[in-house]
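Please find one structure pasted underneath; my questions will follow.
Shown here: the complex without one of its protein chains, the others still in place.
On to subunit A.
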């Protein structure tokens, strides 16, 4: 861009063309990016969009859209088998969420504070479930329960899901725990709190945003999980994902589209919630302690 050479008088003229060329490039750049981004989202969401669209189909066809109707949602609302599976899945997710959050937070606290060789070994072992193929975890869990003579049921699904989810919670929480100022817990003890009170009143509240975010994450992961549930569930109340899989083997019912769309809506809400949680804690006033705990 050496149109004008080093005359000081011409300096303003030299700066003038620059913004134009920058603007020109700025106009060209997004076109490629937009195309790539558009393609990406199309590939990612078109199948889901089709499911959502056909859940509102008035016909039974899975290829021809006949018109808008809530027929399949009504069918789902009257399908006792699917409804009981939905209940089972919700129960499994809630229990797995609670269990893995409690254990995962405890593990994160322990891993950060326990600086022995055994502690760092535990930290590494903790990561193994994250890289183990889920099918291996599933088969292994099933074999374990069989070997112990435990009948597969909703409880065995819950236990497996908790085991599998602890790592996620710990990974999310670990860096947060490490970032805590150790003087804060000491300050609580200095002001009369016991060690446990210090953890409960100061450390856990400081970790709350991360704890809630990981809880939401675990709920969504477990609710959607198929592989582990498939290997560890019993026969009668089956988790929703397993039930849908069995149903599809005997021909796809449009009801499944309705169920899928509802699950999608639920997941979107949970993700939005997980993103929103930290903001909730950004600004907060009030007299929490004065108004009683």
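List of remarks:
Convention: contacts are C-beta pairs under 8 Å (C-beta built on N, C-alpha and C of every residue); 3 or more make two chains touch, one makes a residue touch a chain; residues count from 1.
In this section, contacts and distances are computed from a predicted model.
Remark: of the listed names "Tricarboxylate transporter", "tRNA-specific 2-thiouridylase MnmA", "Spermidine/putrescine import ATP-binding protein PotA" or "Transketolase", the one matching the undisplayed chain in UniProt is "Spermidine/putrescine import ATP-binding protein PotA". The chain omitted from view is touched by exactly one of A:66, A:205 or A:234, namely A:205. From the options A:77, A:191, A:248 or A:275, the residue with contact to the unseen chain in the full assembly is A:191. By the touch definition given at the top, subunit A reaches the unshown chain through residues 181, 183-184, 186-195, 197, 201-202, 205-206, 208, 281, 283-290.
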